[in-house]
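Input: one structure, supplied below.
Heads up, one of the protein chains got dropped from this complex, but the rest are sitting where they should.
Showing subunit A:
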Amino acid sequence: MAAPEPEAPTTAPSRAKDHSPWNWLLFIPIVVPLIPVFFNGDSPRVFGFPRFYWLQLAFILLGVGTTTLVYQMTKKRGSR
């Protein structure tokens, strides 16, 4: 994808909330689940699950954690 904000903020700076550097963090859950060397293996097993399965399920938590963090850091706060 293109870089998040190519356009310069023009008028109405009150609305330009998307220009947060926190947004770059979102590329972690986009890139990490797509690197097979991390998860394409059997050991270690957790509760009988090979690494392939439990680690990819764990990436869901990575996704939730990252998006929640970015949302909390970029959401509208009062008057700003």
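The rule we apply is simple: a contact is a pair of C-beta atoms (placed from the backbone, for glycine too) under 8 Å apart; a residue touches a chain by one contact, two chains touch by 3 or more; residues count from 1.
In this text, contacts and distances are computed from a predicted model.
J.: According to its UniProt entry, is the unseen chain "ABC transporter permease", "Glycine cleavage system H protein", "FAD/NAD(P)-binding protein" or "SSS family solute:Na+ symporter"?
T.: In UniProt, the chain excluded from the picture bears the name "SSS family solute:Na+ symporter".
J.: For subunit A, enumerate the residues touching the unshown chain of the complex.
T.: Looking at subunit A, the ones touching the missing chain are residues 1-12, 15-18, 23, 26-27, 29-30, 33-36, 40-42, 45, 47-50, 52-53, 56-57, 59-60, 62-64, 66-68, 70-71, 74-76.
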